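Structure, as structure tokens:
Of the protein chains in this complex, one is absent; all others appear in place.
Think of it as A and B in the order they're written, each chain with its own count starting at 1.
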Amino acid sequence: MKALLFAFMLCATLARADVPAELEAREAGLAAQLRCVVCQNQTVSESNAPLAADMRREIRAQLQAGRSDADVVAFFEQRYGAFVHYTPPLRPSTWLLWAGPFVGAAAGLAALIAVLRRRGRQPVAAPLSAVDKARAERLLNEEALR
Amino acid sequence: MRFLLPLLAFLALAVVLGLGMGRDPRALPSALVNQPAPAIGLPLLHAPQQRLDTAQLRGQVWLLNVWASWCEPCRAELPALKVLATRDAVPLYGLNYKDRDAAARKLLAQVGNPYVASAVDTDGRVGMDFGVHGVPETFVIDAAGHVRLRHTGPVTAEVWRDKLMPAIRNVR
Partner (left out) sequence: MIPEVGVFALVLALLVAAVQAVLPLAGAHWGVAGWMRVARPAAALQCLFAWLAFACLVQAFLTGDFSVRYVAANSHSELPAVYRFAAVWGSHEGSMLLWQCLLSGWTLAVALCSRQLPPAYVARVLAVMGMISVGLLAFLLFLSNPFERLLPAAAEGRDLNPLLQDPGMVLHPPLLYMGYVGFSVAFAFGIAALLSGELNAAWARWSRPWTLAAWSFLTLGILLGSAWAYYVLGWGGWWFWDPVENASFMPWLVGTALVHSLIVTDQRGAFRGWTVLLAITAFSLSLLGTFLVRSGVLTSVHAFAVDPGRGLYILCFMVAVVGGSLLLFGLRAPTVRGGGWFAALSRESLLLANNVLFSAAALAVLIGTLYPLLLDVLGGDKISVGPPYFQAVFVPLVVPALMLMGVGTMARFKRSTLPELGRRLRWALAASGVSALLLAALLPRGGSTAWTPLSAFGLLLAAWCVCSTLAHAWQRLAGADDGGTGWRQHMARQPRGWWGMLLAHLGIGVFVFGVTLANGFESRRELSLALNQAVSVGGFTFELQRLDRSAGPNYDAQRGHVAISQEGRPLTVLRPEKRQYRAQGMPLSQAAIDTGLTRDLFIALGEPVDARTWTVRIQVKPFMAWIWIGCALMAAGGLLALTDRRYRATARRRQPAERGAAVLGHPQEVA
């Protein structure tokens, strides 16, 4: 009886030792990238749904079989669609998604520069006298303090 | 004129939001539509020594219904399925999902068995291949072995008439 218990505990410890730290990290990372299809507001790592538990098991099995991270993601995308991956795909239908913000920022900066240039075309003022210059400096410094 | 651009952009957004209100954000279409149906190869519920081989089902349009004895809507749809499948002569096969054999056989004995045969998917692996995310689900598979349609939820007479039969007729 004792021997059986010991053997069981040994197996249990070995089973834990089967999963090296690096694989555990990859598993956690993948589970955090995938969306639970049942509890749709949680990642696969957070969800308590039975399907999420199945998916975590599947991720572990695939990683242990030597698959790459991209393979595992592709496995689930093939079965559940792009919905299951929190990173949206890069397809013609998502070009606007990926490029939109950067195009917007670039357009905004370009517009700003154009407007500033247009404003910048001002006639050059006549040079100030020494007294006026000192007065102007003092006034400008006051302004800069605001 | 360019000062009206923000208004136009907003109106476009409002249209999208308005149309979006008619959609269900939780509904998930099957990723397998027009793809080859995954192989099943699982033992049958009433004949464990035999296996369900989808290759043998080529040449006919058939339905795969994912069910379990612990699922209340599945129990409710079984009688309707039996009647409708027999009436319209559509071969109906079952995938018993993450269930216990004894409970499954007992349910079919009680309520009636609408399936030509039911395959036993104890760990849900084949269900995962089919992209199953809840029970019940029903797949329409054509003669070439491709998935044509997936219906999530129980099959009622309306669903059969308005969704499944048109799809079946389409591929026949």
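Throughout what follows, contacts are C-beta pairs under 8 Å (C-beta built on N, C-alpha and C of every residue); 3 or more make two chains touch, one makes a residue touch a chain.
Keep in mind the model is a prediction, meaning the values are calculated, not measured.
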Displayed chains contacted by the hidden chain, counting the whole assembly: A, B
From the list B:29, B:112 or B:153, which touches the chain that is not on show? B:29
Which of these touches the unseen chain: A:20, A:50 or A:89? A:89
If the hidden chain were put back, which residues of subunit B would touch it? 3-4, 6-7, 10-11, 13-14, 16-21, 23, 25-29
Touching the hidden chain in the full complex, which residues of subunit A are there? Just list them. 28, 33, 35, 40-42, 46, 81-89, 93-94, 96-98, 100-102, 104-105, 108-109, 112-113, 116-117, 119-120, 122, 140-141, 143-146
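We take it that only the chains that are shown with their structure count from here on.
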Calculate how many whole Å lie between the centre of subunit A and the centre of subunit B, each centre taken as the average of the chain's C-alpha atoms. 34
The residues of subunit B that touch subunit A in their complex are 26, 28-32, 98, 123-125, 128-131, 133-134
Subunit A residues touching subunit B in their complex are 37-38, 40, 50-51, 54-55, 58, 77-81, 83
